[in-house]
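Read the structure below first, then the notes.
The other protein chains are all here in position, but one chain of the complex has been omitted.
All chains are identified by letter, namely A and B, in their written order; residue positions are counted from 1 within each chain.
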């Protein structure tokens, strides 16, 4: 885990939030804080008054946009959202002659937004065509480098830490044994998707000190730095045996980068497969393709936690905002 | 009127707001409440504090967006707006295999947004190509079915109840006799438009206990369930005689669904035609095509109420939000 950075929030002004993988103690403390705010959302409603949170979306967002806004409101923050893909092309390379269609350098953009926002959230998806560039996580890292205020990842090219914190809050709420069996399983999808959710889920579960089993077809192994420490297998039946939590997610191939490789067996999550488990809870970050990723009967069952995961997004963000606001 | 539902706001959590046509008493009470807030906009400015209103726009909006935001602010609510047509394709059919371009099912979307919003407003226009689908009012009804918080129609495929409430507030303010003659008249327009405003205006005026005359060219009769109870005629001169309020609006054909049929006579509202009336007030929901729907001289006259109608949109929304907030 030494290479693994869970860039949940960071800053270059002396504060250092979570730029390294949070330690188990820190993770459990964030989970506790999130669950505390779930019960007492307005307990700190004056902390952020007179302060602003800028949410910069280079890619579409529903859950993150709304949950971040609600979390910020709970803390008294003013939210300013910007859809950055509309007529605003940023240059990220250094020492270039900017005579293309990119009108502003991230160096100025990050510093300028830092004049208006006390905290900046950034969402930016990967290209899925250039592995090296994506795994350098350029957009998030350049903003972190040049901003003078804390940056929060609203899902970057390779990580989605707020989702993972919400997921751990959910597992923590529903687990009935101290060490439940947690399975992350690949599932089918018609489009090539980022690895970010899977990467972060693996990283956070493992960093929390829990065991994790990852099941995926051959060719779909996650990047080594994210799966290191997990029990890996290419057999869904084997992975599901005795599982307490089944977390389904599609991702495109890391090895054959960004590709949707053909898969021989059907990896869709069905009631038949859930019967292999220890009456496991079903989890997914949403949005989800019904009857492609997961069968209606699983998603609509009482063991599905997807809506509760979405609810926890608010309080995961609130925990992180609160953590930052205490230091700015 | 038994089939006619004025889906102004509804919920599946036990509260039932206006899912049936409001009774006359309820309508008059909403009008009174709206006019009260017009005079005392900040009288309840703490009621919504710590609560959120999500406005989901599947179609563009100016008046509804701004008036809803202002109304919410008056009640202390935090507003979160989402333009849903940008990269967010929803599936509305049940039991489908979601392998097309629709990435999320309304079942999840409605439940998820309900985690972040205490009240949800939905705007969704009709296709104007599929009468059965449009009149099933799928988008609004599916959100109402699956959300766990109250839903407000910000104009659906077939109704625009907040506009109608604002219109009744306007008539109530300017009428000089207990039972003024109210005329809803079709007017020309270069594009095929929804029937929603006309449907709702007819429904609300009739449900309020008032008489309504509807004038439109042959082929442009509204759907039976909306015009039932109104005096209908295909002659503008006859309709305008002794009118106290002339409400002009274009709509496309219901019978020849969604079509802009050729019309022999000119149905534009002119000073000459207004002279047939009892010095009637002119009303329109806006936006309006000058010198197509209505002549400059009518729109710019002192008898034009269009700006006052727009103003009342704020307080119609505030009355409905207040009604809901008292119960959530």
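A few notes on this one:
The definition used in the following text is that a contact is a pair of C-beta atoms (placed from the backbone, for glycine too) under 8 Å apart; a residue touches a chain by one contact, two chains touch by 3 or more.
Just so it is clear, the model here is predicted, and its values are computed rather than measured.
One of B:25, B:133 or B:290 touches the chain omitted from the figure, and that residue is B:290.
Listed for chain B, the residues touching the missing chain in the whole complex are 41-42, 45, 59-60, 62-63, 65-67, 69-70, 73-74, 83, 190, 286-292, 296, 299, 306-307, 310-311, 313-314.
On the side of chain A, the interface with the absent chain consists of residues 50, 52, 54, 78, 80, 82, 86-88, 91, 95-100, 103-105, 108-109, 111-113, 115-117, using the contact rule stated above.
Please note the rule applied: only the chains that are shown with their structure count from here on.
Computed centre separation for the pair chain A/chain B is 40 angstrom, with centres defined by C-alpha atoms.
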